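Just passing along the structure, written as structure tokens.
All protein chains but one are shown in place.
So, chain A:
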């Protein structure tokens, strides 16, 4: 018991929380941006896989790590464009299209990987992002090693939270995106094009999802394998609801889930006699509980999943 509490004091636990949270932060921000404009993007799981593969492959083929992130974002954006094309101008079911994209992108990612890469006994590796100790700040006790000794994409994720929160809350573009998710007719009546805004938001959101995937292969690990996203996309979809579609709360949600995950991993080593599967389940169960507590008050964008066609009643 004492050991379990001791764990909470360890810097390495908290550093791991941020690390585990990073792909979730990108993913949940991406999903949030799509949904704020009125489009549910269940392609997230596949888009993250695609980002993971393309980011890794870019580096494997000789690009640098930043180039890897850019390519992953572009690959995500491309998948987003496909989803947007099907659901926005064509108005197809967002569920069906999203799930289709998840299946398609996951399979395509693995196919391309096998096509291009020779896979032997063990998958080939790249040299990933190393933790970067921010000068001065990383010397602060406790906070330094936790917050300021992370890899570059983690810093990027935190900055993205602030940027997205600002854009949505404070800029005309953000207002237009939010309004599109609430009532596209209102957007049209004010002289803007709701479907263009939706396509833009879905493409940008999907690019963020791609970055989330790339973190897995360029920072958390150093190789690609097909099942590596492991349901993180689905977690992000739930986190958006948990966060009431707000970037700040999305960060909290991602950190909370990451904490459960990091903690259960360490608990496994100190608590004996409990099957480890129970620990594995814990973060998901706790997330559902948190969702139940929070989400009943959540404000769903009113036009979420309602396609908009011009000149129709």
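Just so it is clear, contacts are C-beta pairs under 8 Å (C-beta built on N, C-alpha and C of every residue); 3 or more make two chains touch, one makes a residue touch a chain; residues count from 1.
In the analysis below, contacts and distances are computed from a predicted model.
A.B. asks: Since a chain is absent, check the UniProt entry for it and pick the matching name: "Cytochrome c oxidase subunit 1", "Nucleoside ABC transporter ATP-binding protein", "Lipoprotein" or "Sulfate transport system permease protein".
C.D. replies: Record says "Nucleoside ABC transporter ATP-binding protein".
A.B. asks: Could you tell which one of A:179, A:228, A:243 or A:258 touches the chain left off the display?
C.D. replies: A:179
A.B. asks: Among A:118, A:227, A:272 or A:299, exactly one should touch the missing chain; which is it?
C.D. replies: Touching the chain that is not displayed is residue A:299.
A.B. asks: Determine which one of A:126, A:187, A:203 or A:219 touches the chain that has been left out.
C.D. replies: For the chain that is not drawn, the touching residue is A:187.
A.B. asks: What residues on chain A make contact with the chain left out of this view?
C.D. replies: 170-173, 175-176, 178-179, 182-183, 185-192, 299, 301-302, 310-311, 313
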